[in-house]
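A single protein chain has been removed from this complex, and every other one stays in its place.
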Amino acid sequence: MSTVVAENNDAHAGHHHSKPTGIKRWLFTTNHKDIGTLYLWFSFFMFMLGGSFALVIRMELFQPGMQIIEPHFFNQMTTMHGVIMVFGAVMPAFVGLANWMLPMMIGAPDMALPRMNNWSFWILPFAFLIMLSSMFMPGGGPAFGWTFYAPLSTSYSTDSTALFVFSMHIMGMSSIMGAINVIVTVVNMRAPGMGFMKMPMFAWTWLITAFLLIAVMPVLAGVVTMVLTDKFFGTSFFSAAGGGDPVLFQHLFWFFGHPEVYIMILPSFGIISAIIPAFARKPLFGYSSMVYATASIAGLSFLVWAHHMFTTGMPTFALLFFMYMTMLIAVPTGVKIFNWVTTMWRGSMTFETPMLFAIAFVVLFTIGGLSGIMLGVTPVDYQYHDTYFVIAHFHYVLVTGAVFSIMAAAYYWIPKWSGVMYDEKLGKLHFWCSLVSVNILFFPMHFVGLAGMPRRYPDYALQFADLNAIISVGGFLFGFSQLIFLVVMVKCAMKKGEPAPAKPWEGAEGLEWTVPSPAPYHTFDTPPEVK
Amino acid sequence: MKIKTKSLLWALAAALNAPNVLASNELRLNMPPGISDMSQKVYDLHMLVFYICVVIAVGVFSVMLVSIIRHRKSNGRKPATFHENIKIEIIWTIIPFIILIAMAVPATITLLELDNTDDSELSIVVTGSQWRWHYNYLDYDVQFQSILATPNEQIYGRLPKSENYLHEVDRPLVLPTNTKVRFLITSEDVIHSWWVPEFAIKRDANPGYINESWTNIKEPGIYRGFCAELCGQGHAFMPIVVIAKEPADFEAWVHSEEQRLAAEAEQEQKLLAMEMSKDELMDLGRNIYLSQCAACHQPNGQGIPGVFPKLAGEGMAVGDKTAHINIVVNGSSGTAMQAFRSSLSMSELAAVITYERNAWGNNTGDLVQAADIFNFIQGEE
Partner (left out) sequence: MTNRQQQNQDNAGVITKLLAAVVIMFAFGFALVPLYEKFCELTGFNGRTENIAAMTIDGMVVDTSRTVTVEFTTRTDRGAPWSFRPETRSITMHPGELKQVNFIVENHTNQNRMAQALPSVSPGEASLYLNKTECFCFEQQPLAAKETAVMPMRFYLDPDLPTSIHRLTLSYVMFDITNQVKDVATTAAR
């Protein structure tokens, strides 16, 4: 990435001098590309760590009976798996992609707030170190699920909860800083002529995501603070004995939690909206309706939180309201899927790895979306709630949705990042291994859930044994398939591969393809002119 | 009396279980239609929504498939350039909307019916606690707790797993058929969730609040359920078993149960005067300990550091005897330690405390008799 920089703008000459090398470069960097790289490698590392926790879970669940770990440790594994995947893998990966791509997409020289950018990354590893270290405390780490429902996380948890709360605060701060940075960059630093309705979808979806983050991460900070004071300082926000209500916790948590779900999927929509047109060689169908659909999904996400809580015993009017609102979200989401399919229609498609992942995304995300509609229907949700059907649903939207889109993005933009083409054969191998194994992993979960297996069970009745064995096999296959991805990416990072042209994809659109590959350390010091 | 009811109950259980045994090992892939009108309606709604989703999926995927097969560069396709069509976009906003209304109408009707707990004929208070269910028949003098019956040896693979592994309890809930039964669900500690798939009932048990739900069972039989809300490490080990009986049989059962419980209480008074030997106390205590205490404090009394206190060699079990009796009898607020006064008899309490004070090398030599417990509860201390 250390290429000669065209110093043609004195205003920015300041940070072109003396680029530090080695560890200092990465510690003190304020360059959006470096920070993007850090975010992406960090999230990949966390993905593997969270994945290995999932494999511990799947190992224990391979057979009925307790074989390898104790139930208490099992609960720690499910908790850490959830927290790490949400806050350590998916969210930082999107921030990494935003860092790398947003300035290049909108023709800006860097993110608007480069020093804060450095901070927002570097506090993350410490947050996770704190959380992981809590597992070595007496009584172990958090064991109350990533949703940390009170009072299991307050009166009935171990003292390590303090560390959990503290690290959640840090992660929240990191996300808020990242979101502020994205908003300021997109609002203020677009190249001349780059109107809002000319921005790439990825910039749009990230802008909306950033507003969601600003709106809900502070609420999460508030909730974890209440958990902390309830546990250690004698307040009773969530304790009936002191006049509080444990269900209030769930309302507050899901007021954060549901928009959070969209935080993890909206940037994916942006990625897919970039990749499908590129490989169909045809402009995105219905750009403006895509923008409106994204905005309305974001708006609706504040009105559906209680569909996670249908069984808590709400009055009928509330159940009906949240059911209708939840169903309504299917409309803008459907619009997006129809738009992608229509973009493909009568195109001239080729199927390189990014496109394969994008198509898999559309298909599997649709499956996840449809099971989401089923879950939104209150009377039947009484049967689905807290079973493996829910697990299947949100892994279809998060793994084959968010994670697949991140992988698609990595394959799509790696030539720009590294200057070399990835190994297409290995990429396709990675895709097919992932596709097959991920379905062996998650598809049977629908059935085992419908048959009645509750989630977060370390041990189960014999009737669920066959499907669980299949699921575990799928889990290991999927986990190890990701090593292929690692090999592909490491090869690119080591510049092993064909040199990539500025625009390696025939149908790709956007400013990022107007700069050379690999992208110079500083791009668009002079803003490009957008027609 | 006691033995007779119990053996009768087991005979019945075995008889009813026969078809279930066969079914339980079948690979089940779908939701059970259940055994009440409501569960059948929920099942029908589930299938309706499922089929609608399948149709949508097939539609979307087949368009994609055609596109993938035909509109590829290798076929020499030139890309079209259209990228907007207001009319079609409006159509595919409205059509899903209509489909959703088609789902929302039956869903609303079913929900209104499901949420109507009125006009029930029998009320049962279901209380969850870490990790057992407690049932209280509001209209009768019957209440008891229901604990997992699967022995640890099966869970840890030292014995082969039985047919109803993790799906069996010591004392099932008995309900009448063709009766609208109302459940009042609450919790003593953390949030649990009472779920019997065959009834299509799942309700959270929130500490300090009550929730309600109802069922009307059509067929006598044995129905099994789970705790569905993460409630700590025993979450998977607090199943629900319901035996449904014809109303007449239920009446007979509930009255014999009332008599049995009354007789037990009477016997309890008699036993107060009786001194048990150390061996007797230790034997009984060991059994009680393994079924009631070992889930947290572990069979070897080691507890789990930072979570559940160790009993072997330190703390309560080798400390002040009264404090020890107090915590076992009254429990400890805000912790998983429950008040065993409500679930164990005085002689059982005495035995388990004696056991804890003398097992695993504690050897305090203290013997606690039922009378000591009685005196404690009467406030002699």
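By written order: A and B. Residues from 1 in each chain.
Note that a residue touches a chain if its C-beta (ideal position, glycine included) is under 8 Å from a C-beta of that chain, and two chains touch if they have at least 3 such contacts.
In this text, all values refer to a predicted model and were calculated from it rather than measured experimentally.
Here the missing chain is touched by one residue of A:Ile69, A:Ala240, A:Ala295 or A:Val363, and it is A:Ala240. Summary of contacts with the chain left out: across B:Glu188, B:Glu257, B:Glu348 or B:Asp372, the touching residue is B:Glu188. Checked against the full complex, the one of B:Asn116, B:Gln269, B:Asn300 or B:Asn363 touching the unshown chain is B:Asn116.
The residue touching the chain not shown here, chosen from B:Gln233, B:Gln292 or B:Gln338, is B:Gln338.
Of B:Pro33, B:Gly208 or B:Gly306, it is B:Gly208 that touches the chain left out of the display.
From the options A:Val223, A:Ile271, A:Val291 or A:Ile329, the residue with contact to the unseen chain in the full assembly is A:Val223.
If you put the missing chain back, the residues of subunit B touching it would be 116-120, 123, 125, 127, 136, 138-139, 182, 184, 186, 188-189, 208-212, 326, 329-335, 337-339, 377-381.
Listed by residue number, the positions of subunit A touching the unshown chain are 11, 112-113, 176, 179-180, 183-184, 187-189, 214-223, 226, 237, 240-241, 243, 245, 247-248, 251-252, 255, 313-315, 317-318.
By definition in this document, only the chains that are shown with their structure count from here on.
Residues 24-32, 41-42, 45-46, 49-50, 53, 56-57, 60-61, 63-64, 67-68, 71-74, 77-85, 88-89, 92-93, 96-97, 100, 103-104, 107-108, 110-112, 114-115, 130, 154-157, 161, 163-167, 185, 189-191, 193, 195, 197, 200-204, 206-209, 211-212, 226-237, 239, 304-307, 333-336 of subunit B touch subunit A in their complex. Only residues 64-67, 70-72, 74-75, 137-140, 143-145, 149, 151-152, 155-156, 158-160, 239-241, 245-247, 280-289, 311-313, 316, 319-320, 323-324, 327-328, 330-331, 334-335, 337-339, 341-351, 359, 362-363, 366-367, 370-371, 373-374, 377-380, 382-383, 385-387, 447, 450-452, 454-463, 466-467, 507 of subunit A touch subunit B when the two sit together in their complex.
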